[in-house]
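Below is the structure I would like to discuss, written out as structure tokens.
Just one protein chain is left out here, and the rest sit where they should.
We just call them A, B and C in the order they show up, numbering each chain from 1.
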Amino acid sequence: MELRLNDEQKMIAESAAQVLQERSSGERVRQVLEQGGLDRALWQEACALGWTALAVPEQAGGMGLGLTELVLLQEQLGWHLACIPFFDAVVAPAPLWRHLAQHGGASGLAAVERLALSGQICVLGMAVDGSLGAQAKLQRRTEGGWELDGIWPQVASAAHADALLLPAQLPDGTYALVALTVQASGLQLQPQATVDGSRSSARIQAVQVAVSPDDVLLQGDALAQLWEPLRQHAAIGLAAEQVGAADRALQLAVAYTCERQQFGKPVGSFQAVKHRAAQMLVQVELARSAVYEAAFLADAPDSAGDLLLPAAQARTQATQAALFCTRECIQLHGGVGFTWEYDPHLYFRRAQAGSQRMGTVAEWLEQAAVRLLDQQHEAKEAVA
Amino acid sequence: MELRLNDEQKMIAESAAQVLQERSSGERVRQVLEQGGLDRALWQEACALGWTALAVPEQAGGMGLGLTELVLLQEQLGWHLACIPFFDAVVAPAPLWRHLAQHGGASGLAAVERLALSGQICVLGMAVDGSLGAQAKLQRRTEGGWELDGIWPQVASAAHADALLLPAQLPDGTYALVALTVQASGLQLQPQATVDGSRSSARIQAVQVAVSPDDVLLQGDALAQLWEPLRQHAAIGLAAEQVGAADRALQLAVAYTCERQQFGKPVGSFQAVKHRAAQMLVQVELARSAVYEAAFLADAPDSAGDLLLPAAQARTQATQAALFCTRECIQLHGGVGFTWEYDPHLYFRRAQAGSQRMGTVAEWLEQAAVRLLDQQHEAKEAVA
Amino acid sequence: MNMQESEINRAFRTEVRAWMAAHLSGRFAALKHVSGLGAQGYDAQLAKEWEQELARGGWTGIGWEAQYGGRGLPLSQQLIFHEEYVRCGGPGRIGHIGETLLAPTLMAYGTPEQKARFLPGILAGTDYWAQGYSEPGAGSDLAAIRTRARRDETTGEWVIDGQKVWTSWAHESDWIFVLARTQEGAAAGGRHQGMVLLLVPLHQPGVEIRPIRQITGTSEFNEVFFDGARTEGSLHLGPVGDGWKVAMYLLGCERGASTLGQQAHFRHELELLLALARRNGAARDPLLRQRLAVVALGLQTLRSHALRALAADAPARVTLVSKYAWSNWHRDLGELAMDVLGDAGLLLQDDADLAALQQLWLVSRADTIYAGTNEIQLNLMAERGLGMPR
Partner (left out) sequence: MNMQESEINRAFRTEVRAWMAAHLSGRFAALKHVSGLGAQGYDAQLAKEWEQELARGGWTGIGWEAQYGGRGLPLSQQLIFHEEYVRCGGPGRIGHIGETLLAPTLMAYGTPEQKARFLPGILAGTDYWAQGYSEPGAGSDLAAIRTRARRDETTGEWVIDGQKVWTSWAHESDWIFVLARTQEGAAAGGRHQGMVLLLVPLHQPGVEIRPIRQITGTSEFNEVFFDGARTEGSLHLGPVGDGWKVAMYLLGCERGASTLGQQAHFRHELELLLALARRNGAARDPLLRQRLAVVALGLQTLRSHALRALAADAPARVTLVSKYAWSNWHRDLGELAMDVLGDAGLLLQDDADLAALQQLWLVSRADTIYAGTNEIQLNLMAERGLGMPR
């Protein structure tokens, strides 16, 4: 009943930490940031190591593991500020691949293999808040053909994508999810400069883009029903990244303050500094506990699929941890904390950007409040 | 242009501090609390010293001073936890006395003299949130007579009142304010046990209470127009009391931690303790600045009468200061902090009670937001 | 438990529920949901009889080895018991100092005679123990204790002089374990040397107990004065001179399965608050809604964290966080409760649920102070969890 990782899970986390220590060092991250923000070599390594196939079902050629394993990897990637779009191209679409592999028949399996396992970067084109909310329309043009028109104003990680999964509205008002390569004729991808340089963004526009039936991966009720669990899964995955960033900010602050001398002793021996670091620790470890439990629950065999409260818990704890720890990391670095040369601001930017994605803390709390204060009440009254 | 007290104002504050040091010592307050919570001797002293007449207009026999002077006194009373209903019987009704003296003619002046200057405790029967909101009706019964029926569920300081100013609804839906002695036939006053034992409360009920025309002090538009400025004045006055309580909590914490020894030195020499005390100081002094400026603005000759933003500022800063400082005062006292014997909990109770009166912080912020975000915008658009 | 609960554990959970439903009834119904900690209407005599009822049901010492009369249940079932116990309304455990603190220390450090003499009474709910650690001058700095223990050369007895404070339930207890200074073993020097942990009967002329009135107006804690108090010469627990080490071992027993019981109690308080908010309209306030969601999610996180911290391989940086986290959460809950009460919170309420929330607001101020203040906890986390310099 205790919340503990099994040996395989521990090994995944430890080996990822080792790989990233080597392949995504601070120096390397700096280099990649100057060159546009994508570490393609690391992405290829991630593919080679099977990270991108981790949660893809076995029948589709993946390893068939769960959110817990993704969370452990995503946490390490956050810790090392690894410049690969693991969240948008692996963690977020994972429930989609599972759905397609289980319910999509042969064409579904083929799509998963083509999009998730071919080594290309296939980004899920959610809105910033994790909703489908596209300003795009998909219309049938010929017997077997569709046409896509519209705008996706701000798609994270898209500037480096090879392929995109784009939501669009059907004539009946429901949504479809369309897979396209970035070379598709009529598709324009305009990279955007981001505050968090380690994660790209792009504005995407489609003008009369031809879409083959195979590229309409999912539509109507099936997509609508998948989306809420997918959003909750993704929120837990993003929370793991935030835990990693928060923990790294703590580690940087502790290391710096224990080395930096003022008034004849390490700054880290002053009680005010120690207490701040301890408060960061509280935030980090509570958030980690929340994220791990949420992932465990997602992977439990009897999981009912509804992860609203665990996701809300993971996201709110992790967002607060990341914001608090990265802010205090700057403060505890003193003067060098607000220089470009030192790393704290990189994590600070990441934390701020993360806080606005997949729903803000206030939005998750309101959703939790609906469940706790409105719905449970109604349910109880209905029973009574 | 600097914000500074004049010599007379300084003297008022200093002499009040001296009087209260002697007449409202910790020991005395304890004694009064055990005996019901009203220090009648101190009330009589307050009358004798002219404190209760401070802001009553000169033409009505008062001293004609302003909110600044009331605020200075109220702050001292809060600091010493003085057990007299100065807020509900002096500060809150002050604008009413001014209005009656200026616009109420001879009967108005007589009412002020009778109710405000006779030495009795005449409590303004506001709702807890400072609104008129009574569940009471005033109806004309005979040519010159009225009849009052209804309930005032929770009137602060009323358990010790000699007279009450009770709002009631007229048949046309507007309100009237009725003065009654507590002996009035048909008036029932049921004392309530309070969390903050230093401030009483009572449930009041009127059953067919006869009201003479002279006792209907104000009604209709005149009352409606007076009430909002009165509520703002009162909020600033209550904020002053909160500043006093916050400052006292700080003083108690500093005194205790500088005396208490652990690990071979005063607890107050530990940086964590010093920093907490300093954060209390920040809260106290900012709140004091906000309260003083609000009072200055209220007393300024060209004051337009609208004190919404200054009152919101004073109330939010002072409420937060009082809550923060009294909570931390308990914490910094360690084990003895949660005993009955030590004083911190008395201020803690007072701070919590104060936070719920005259509008909560959230309510004041929302009112300020309306002004800052909605109304100014409309005003600007109207001009543009 | 929501996750991977085995069939065996599910059955055990059902067993606990059934027993509680059958036994926490009749005269014991008055104890339902009464926290004990300075709570109004806590009848100590009835609570002791309830402990004996538990003992008869086999619910005391459930984790103890069979040789001590326990059931040797695994940690997971201990967790389930404590959680279900409180969920079913089980009252605050008046015997917990003996059962969860002293007994494991007796098992680790006690002589065979001490174990044989004291464990059965603890298990049966007939002997109650108080803790004699803090002193007026030794709170956060426990090593500053001054209570002295010396040997009576003629009788061999220990003679104790000094004063202890914050001794919970001393007025309802039979025995107290007292940390005291003695000359023996002090040769090595250092402020942690030369102490002894003594087992001392409370009912004797040399002991005076004075209640401390708390912020709530009630008294759970006491001052205990020792003026030539005596105990048998053999009743030191562990080696004389090494009392500090034994005392620290005992404190380490506090973190355990009963954590989940505490959290189940928090859950009960939270439910009271959510119910009030639904009733009085606070649930419709956009700001209070947010704060209610924060505490509700926060409690779930405390539980996740407890389950993570209870794992045998949990590192210090995980376990050290727990006390700070729950105590501050609980304090926040108390503050929120008063804001949800609103106007009503200004008056002392008769309604039991509302009164419980007001009590919570007052009582929870102690949570960040006793058993290591926030400040001490932060020191420990920084130094032991993060390796920062002293």
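Criterion: contacts are C-beta pairs under 8 Å (C-beta built on N, C-alpha and C of every residue); 3 or more make two chains touch, one makes a residue touch a chain.
Note that the coordinates shown come from a computational prediction; the quantities given were computed from them, not determined experimentally.
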| item | value |
| --- | --- |
| Chains on display which the left-out chain touches in the complete complex | A, B, C |
| Touching residue (missing chain; options B:Gly36, B:Gly186 or B:Pro266) | B:Pro266 |
| Residue among B:Phe87, B:Trp152, B:Trp227 or B:Phe296 that touches the chain left out of view | B:Phe296 |
| For chain A, the residues touching the chain missing from this view | 128-129, 154, 156, 192-196, 201, 261-263, 267, 270, 272-273, 327, 330-331, 334-335, 337-341, 345, 348, 352-353, 355-357, 360, 362 |
| Footprint left on chain C by the chain that the document does not show | 286-287, 290 |
| Chain not shown, touching residues in chain B | 1-4, 250, 254, 257-258, 265-266, 268-269, 271, 273-275, 277-279, 281-282, 285-286, 288-290, 292-293, 296-297, 300-301, 309-310, 312-313, 316-317, 362, 365-366, 368-369, 372-374, 377 |
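Here is the rule we use: only the chains that are shown with their structure count from here on.
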| item | value |
| --- | --- |
| Longest centre-to-centre distance from chain A, chain (CA-based) | B |
| Per-residue overlap in chain B, given as positions that touch at least 2 other chains | 270, 272 |
| Chain C, residues touching no fewer than two other chains | 375, 378 |
